[in-house]
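Can you read through this structure? Questions will come right after.
A single protein chain has been omitted from the complex, and every remaining protein chain is retained in its original position.
Chain IDs A, B and C follow the sequence of writing; residue 1 opens each chain.
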Amino acid sequence: MKHFETSLRVRYAETDAMGIVHHSRYFVWLELARVEWLKACGLDYKTMESQGFFLPVVQADLSYQSPAFFDDFLRVVLTPPEHIQRVRFTLTYELFREGTLLAKGFTVHVFLNQERKLIKPPAFFLETLQKA
Amino acid sequence: MKHFETSLRVRYAETDAMGIVHHSRYFVWLELARVEWLKACGLDYKTMESQGFFLPVVQADLSYQSPAFFDDFLRVVLTPPEHIQRVRFTLTYELFREGTLLAKGFTVHVFLNQERKLIKPPAFFLETLQKA
Amino acid sequence: MKHFETSLRVRYAETDAMGIVHHSRYFVWLELARVEWLKACGLDYKTMESQGFFLPVVQADLSYQSPAFFDDFLRVVLTPPEHIQRVRFTLTYELFREGTLLAKGFTVHVFLNQERKLIKPPAFFLETLQKA
Partner (left out) sequence: MKHFETSLRVRYAETDAMGIVHHSRYFVWLELARVEWLKACGLDYKTMESQGFFLPVVQADLSYQSPAFFDDFLRVVLTPPEHIQRVRFTLTYELFREGTLLAKGFTVHVFLNQERKLIKPPAFFLETLQKA
């Protein structure tokens, strides 16, 4: 999968007194896109956690180019890494309202086990991504 | 303890596009007041959870009389129940900016154990409240 | 319209350390249901605000019967009032995961104008609701 796309509608509670979406809320949308992307690859994050595989965010970065407003219909385009060769891997994101790029950025992730210790990305994850 | 009072300053991220605090955020402040009230009674909610005592909200109700704004300095006055005689107990709250009542309401709670099964309020809780 | 139904998927960011959805987040879902219900009636809340009609929440109440979890697919059933005869009106809600009722409650609303002064529900609103 070169790119994965999901969409969402901006909630009123995501706006702030500037009349636009608060910058912190975008990270919730990136997470939503990750979960849907995993599903599209055949992986269920809820099941993964119940089996002791956690995917926390170790870095998050976004550049905001144009504001998002209440009730906007937005597309999040997630680009997975071409290869995962190490413990950390990076997902990149672009956020659009129709043709307008609103924001772009990335999140970096690692795998933790049930004891919340760092582990290498598990084989099932690497294989699923390669097939997808 | 007849009443317990705590204070907070409104965060920008708690406002919405109407220029006021979003109604859902007030419930986070009530929770904050509960945690501080428990501490004032000598109970640490974090420790309680680690020992298998959970205090979820089973009902939440607020009436909003006047809006709260960014950077407001607010007081939350929590009133505990006089007696806890059953499984459920109710805490009431009033929220003020200086002398102005902004909102009032209540939350109803039960105790759950480690398996998230309903239990009676534990003795240590009832005794601590009685002493407080 | 006797009932209006919308659906949503629970986001990870809506959960808390108890492993369930934080009680304050449900109010965001009720709001989402209101906005979609208005659309189904032919009213766009964003346009309403731009024309100086605001619909704040003056009371919010929810009873939680069973927890919601990450990635749950939920239905919110909104029931509008049969008649609006006064300044305040009440919407009721039931939240389901498949056949299980998770929560039920209500929100009370008033109309404010551009200067945030209380007004009677405008004619266009009452007529639209009656037709719907």
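Following the convention adopted for this analysis, a residue touches a chain if its C-beta (ideal position, glycine included) is under 8 Å from a C-beta of that chain, and two chains touch if they have at least 3 such contacts.
Since the structure is predicted, the reported quantities are computational estimates derived from the model, not experimental observations.
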| item | value |
| --- | --- |
| Full-complex contact with the absent chain, from C:T6, C:S24 or C:Q59 | C:S24 |
| Residues of subunit B in contact with the chain not shown | 11-13, 27-28, 31-32, 35, 44-46, 69-71 |
| Residues of subunit C in contact with the chain not shown | 12-13, 15-17, 19-20, 22, 24, 69-70 |
| Subunit A, residues in touch with the chain not shown (by the definition above) | 17-18, 20, 23-25, 27-28, 31, 49, 54, 56-65, 67 |
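To be clear about the criterion, only the chains that are shown with their structure count from here on.
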| item | value |
| --- | --- |
| By mean Cα position, the chain sitting nearest the middle | C |
| Chain copies touching (subunit A, subunit C) - same or different residues, decided at half shared | same |
| Between subunit A and subunit B, centroid-to-centroid distance (C-alpha), Å | 33 |
| Centroid distance [mean C-alpha coordinates] between subunit C and subunit B, Å | 24 |
| Interchain centroid distance [CA atoms averaged], subunit A/subunit C, Å | 28 |
| Subunit C, residues touching no fewer than two other chains | 27-28, 31 |
